[in-house]
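Report on the following structure.
All protein chains of the complex are present and in place, except for one that has been dropped.
Coming up: subunit A.
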């Protein structure tokens, strides 16, 4: 095996011009024991959340696709949607139930998905906490407002 002894250095020169303490560069190893480690939650929350994602996902495929096909393609398409159309639909408990189920499943499914994204990507505990507070606030607000509207919708509102 022939060797060319041309070890060249690209970028920064390896020099001793910055004498430094090696401990200054030690990053906390990822699995050191922190206050949170080993504290058993003793619940099945993560498993239930995972199962919920799978089950709600399957149901949502039918609910959302059905919703889109009915609203946008059948019977004249999107132009038919008006206050009167919505009033007519929500007069039926079937459509109230459909929309309510879709609202709850989609919001919880999306919120749980966002929760996992925040868990994965937020690096600092405070960032993670406030992002989750924001997420829960937005989710609760949307779900409650939507539920309120579906149940208290008044077709004779002036």
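Quick note on the criterion: contacts are C-beta pairs under 8 Å (C-beta built on N, C-alpha and C of every residue); 3 or more make two chains touch, one makes a residue touch a chain; residues count from 1.
FYI, contacts and distances are computed from a predicted model.
> Write down which listed name, "Glutathione import ATP-binding protein GsiA", "Succinate dehydrogenase iron-sulfur subunit", "Simple sugar transport system permease protein" or "Transporter", is the UniProt protein name of the chain that is not shown.
Of the names offered in "Glutathione import ATP-binding protein GsiA", "Succinate dehydrogenase iron-sulfur subunit", "Simple sugar transport system permease protein" or "Transporter", the absent chain's UniProt record gives "Succinate dehydrogenase iron-sulfur subunit".
> For subunit A, which residues lie in contact with the unshown chain of the complex?
Touch with the absent chain occurs at residues 1-12, 14-16, 18, 20, 22, 24-32, 34, 36-37, 40-41, 44, 46-47, 49-51, 116, 119-121, 123.
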